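This is the structure, below, for whatever I ask next.
For this view, one protein chain was removed and the others were kept in their places.
Let's turn to subunit A:
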Amino acid sequence: MRKFDVIVVGGGHAGIEAAVSAALMGCSVAMVTMDKHAIGRMSCNPAIGGSAKGHLVHEIDALGGMMGLIADRTGIQFRTLNKSKGPAVWAGRCQSDRKLYSVEAERVVSNTKNLEIVEDSVVEAFEENKKIVGVKTAKGEEIKCKALVVCSGTFLNGLMYTGFNATKGGRFGEPPAIGLTESLVKMGFVSGRLKTGTPPRLLKSSINWDILEEQPGDENPEPFSMRTPKDEFPYLPQLSCHITYTSPEVHKILEKGFDRSPMFTGLISGVGPRYCPSIEDKVVRFADKERHQLFLEPEGLDSDLIYLNGFSSSLPVEIQYEALRKIKGLEDVEMVRPAYAIEYDFFPPYQVDLTLETKLIEGLYFAGQINGTSGYEEAAGQGIVAGINAALKIQKRKEFVLSRNESYIGVLIDDLVGKSTDEPYRMFTSRAEHRLLLRQDNADRRLLKYGYEFGLIPEEMYRDLQMREILITKSFDYFNQKRISPLAINPLLELKGINKIDNGEIIGKIVKRPELSLKEVLENSGLNDDELVIKLLQNPKALEQVEIELKYEGYIQRQYELVEKMEKLEKIQIPLNFNYFNLKTISAEGREKLSKVKPRTIGQASRISGVTPSDISILLVYLKS
């Protein structure tokens, strides 16, 4: 019988990060996937990143994950969103070559030491004394393991709908995973159903490109990964996306099919995401809107397919076709594959802990859509946390939990465990109360230390960061007391047409003017011989950090104060076996939610919906006994 330290079920974005991180940490890992060529296959849009999602990719990268690297190597359009706003909401996004992404992901996994790909499907999991011990596969093999990470995506009892036509499957053309849900339910887990959808794929040559609005990528694209060498980036030729719109005429045609919609007729019971509604949902809910925007995204460099972002649907094929051909630019369109909705099993995430280990069975971890999330980046973020924790547990090392104030991944997992939302969870920057601190540009300053600690980040990179930190601190303090003379800076101010200064002014203060960059100020500071200034000007990464910290000093300071306040509550631990039924005085709802979630700290407890401030006070009193 084969034996591995860790078995990872699934080769999607969560599975890749879980398997690779655990293997790099020295565990023997098996990735069980039905088809090794499907590793890293993008089920929905061929894109990585976006608002808040770009942040997640940078965080995964700083921890030593693979997503940023793979996206950089296979991206065919790179853009930074929100560039007109402040640095906290800048977010990288890329269009990927769908095929190459998967090829590159498979290559990364195959080349990872200690990591074996098993082309099979897990149908049953085994436990002894509430500890995971192994799995059984569809081919009948039993494999032993110390930890099991389930990253099943949409495959658990997946059911795809186009109109009333339902097909069993986890993705177009791929069979579902049967058996594992039932096995987990038998162990005592509670499962639920969620729904998501994907838009049609169109034939590239059938689109009237000339009349469509073009959306090119950035002129100077930025990679996601700090391990991507800038001089080789971008690796691939870059393509544009195009934009078109629906019309009232299109909406009328769609309405004709509502009586055959599996959603509207109640055939699909799973809850879909509000932020990613189907086109029919949009037409119904926003009836006064005359048009909805659609993006035509290339599927790859030599692909004939175009992904029609914004047109996900589960209406019958003929309705989809009829509607599509009334859209500008799609008059003669050929639909290669219709849109479909997919319904799948998930396990409401109050059943996992902040390490993503299940509370019920030791050594069993859930990551990705099985926890009710949506999105490749959300999945990958969980995957790396689950993989690292599985390895740490086997190696009897201290667990790894990211906090809300240091990462979006921490916000993600804390929200999942405490809130157990009933729709697929997607990350937004507004979910983070410390948004100004959780930026893409400082992901390494926040998280690289962990990646290094777990052996996922090379030492040289970590030392480089440490040197940079010293330079940042020194420069920040220096510029907050060093004055600049009117003589030196006024010509620049005059050139910019902004108020000149009469007396010497502190650099940290003058750089707060929105029109000025720190670089400009330093170059016109008369401090050309100053050693620190020279050093900083030669280090653009440090320069950027000092500039942001100086420019937004007051706001950043206020966020830190908020962090400190919250920390007090985060530090008060609640024992895992705490019996809330002993607390006669807390509210019934509070007691129920607390017993279900089993929060680790008072901070976590206070964020659970339904738990009142007075419940928390009582809990505090009891805890200190």
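By definition in this document, a residue touches a chain if its C-beta (ideal position, glycine included) is under 8 Å from a C-beta of that chain, and two chains touch if they have at least 3 such contacts; residues count from 1.
Everything that follows uses one rule, which is that contacts and distances are computed from a predicted model.
Q: Match the chain absent from this complex view to the correct UniProt protein name in "ABC transporter permease", "Spermidine/putrescine import ATP-binding protein PotA", "tRNA modification GTPase MnmE" or "Thioredoxin reductase".
A: Matching "ABC transporter permease", "Spermidine/putrescine import ATP-binding protein PotA", "tRNA modification GTPase MnmE" or "Thioredoxin reductase" to the record, the invisible chain is "tRNA modification GTPase MnmE".
Q: Taking the entire complex into account, which one of A:Met42, A:Ala88, A:Leu356 or A:Val597 touches the absent chain?
A: Among A:Met42, A:Ala88, A:Leu356 or A:Val597, only A:Ala88 touches the chain that is not shown.
Q: Of the listed residues A:Ser121, A:Ser261, A:Asn309 or A:Gln369, which contacts the missing chain in the full complex?
A: Touching the chain that is not displayed is residue A:Asn309.
Q: Which one touches the absent chain: A:Ser110, A:Asn208, A:Ser269 or A:Gln293?
A: Reading the full complex, the residue touching the unseen chain is A:Gln293.
Q: Tell me, which residues in subunit A touch the chain that this view leaves out?
A: 45, 50-52, 81-82, 84-86, 88-89, 245, 273-277, 282, 285-286, 289, 291-295, 309-310, 419, 428-431, 433, 435-436, 514, 552, 555, 558-559, 565-566, 568-569, 583, 585-586, 602, 606, 609, 612-614, 616-618, 620-622, 624-625
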